[in-house]
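Missing here: one protein chain of the complex. Every other protein chain is in place.
Right after this comes subunit A.
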Amino acid sequence: MVHWSAEEKQLIAGLWGRLSAEQCGAEALARLLIVYPWTQRFFDNFGNLSSPTAIVGNPKVRAHGRKVLTSFGEAIKNLDNLKGTFSKLSELHCDKLHVDPENFRLLGDILVTVLASHLGRDFSPACQFAWHKLVGVVAHALALNTP
């Protein structure tokens, strides 16, 4: 089980309170699809992904991004049981959607840059460490059902 120090928990929860899951989620997913275009392979049914402008404005991207970040919110409330929290999502992503776990890591990296752009100096190196740890642990939990 992952150990979270009091400081890490505080850095994570403190920042989370200042963010809009909707806005950050939409932005993170859009950037994932723009910066690493091969990730679009999982979103054939999302409609127009033909350009960065199309991706950023795509309502399905925004909606899915929001969903993704909302589940991060769940993770933050259950830091001591991420495996349990993500068990159904892991089944979905691995058994049904067949997502290479590398994609969870890519999204995690993108999310960290989005947080930095929203929080500026407040996104200290210590915050970056805590959030990088969080995205890594979430990625791991999601990948547990991978073959």
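By our rule, contacts are C-beta pairs under 8 Å (C-beta built on N, C-alpha and C of every residue); 3 or more make two chains touch, one makes a residue touch a chain; residues count from 1.
Quick note on the criterion: contacts and distances are computed from a predicted model.
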- Query: Of the options "HBA protein", "Translation initiation factor eIF2B subunit delta", "Integrator complex subunit 11" or "Elongator complex protein 6", which is the UniProt protein name for the chain that has been left out of view?
  - Reply: "HBA protein"
- Thinking of the whole complex, not just what is shown, which of A:A21, A:V99 or A:L119 touches the missing chain? A:L119
- Note on the structure: On subunit A, the omitted chain is touched by residues 30-31, 34-35, 52, 55-56, 109, 112-114, 116-121, 123, 125-126, 128-129, 132
